[in-house]
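The block underneath contains the structure these notes are about, expressed in structure tokens.
Omission of a single protein chain aside, the complex is shown with its protein chains in their original locations.
Showing subunit A:
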């Protein structure tokens, strides 16, 4: 009995230690910590948006309160239809963040799967997929997404499909290259020599070892996905009115650029700040998870 208690103590300690080690490396990078704080604020705002300000405030139009300057009643002023900009930014964070996260999630899932198959099985399948990726990468991504949305119709679902589609080739490449370096490791031969099936080797032995670089790529990518979504919404091909979305808000506001510049400043800085924080977090993760920087 004593023996068991002892062993369990060791197990939990080594897991905790690993987390602690990663965190202590991460927090050395002050910019990354700042990025994490900003990101956490955005996430909290998105989660508790309804508590901060009711959704009605973001879509209720009132011609009497058009184009107001920031005031105690409307923190960020009102837009051309008299909607509260602060409420639209708060609720827009839900769209923007979930767009970034969802599209990243799907492209990691799909691109990751194809990438693993490419790296693990190799051969003709690998060659064909890689050449297709080359073709896909040669098309300007935003243009490609635009074509997809134009073909399928402009709404949130199609926006996700379009943006996912443009980022899949990148993931296939990243995942494949990571997998290629792991497949040749001896413990993979050892696993095969133990009689493990291909599926077990791929998802139990290779994938967890490739997770570090994939996570880093994903966290960096959320930002560019958000920017792409905002960009598409800006040209009217993304989230449709009256749903609040940062890119669409910029589009709405562009006619008032000189008259009411804050209409652009607030959603613009929301996009810039969240993208910056995600990139900082991605940088920090890359440094913290890179085993070569360990001492």
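What we mean here is this: contacts are C-beta pairs under 8 Å (C-beta built on N, C-alpha and C of every residue); 3 or more make two chains touch, one makes a residue touch a chain; residues count from 1.
The rule we apply is simple: contacts and distances are computed from a predicted model.
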| item | value |
| --- | --- |
| Protein name (UniProt record) of the chain left out of view, among "cytochrome-c oxidase", "ABC transporter ATP-binding protein", "NAD(P)H-dependent oxidoreductase subunit E" or "Ferrous iron transport protein B" | "ABC transporter ATP-binding protein" |
| Full-complex contact with the absent chain, from A:74, A:88, A:205 or A:286 | A:205 |
| In subunit A, positions touching the absent partner | 3-4, 6-8, 10-11, 14, 122-124, 185-187, 189-198, 205, 208-209 |
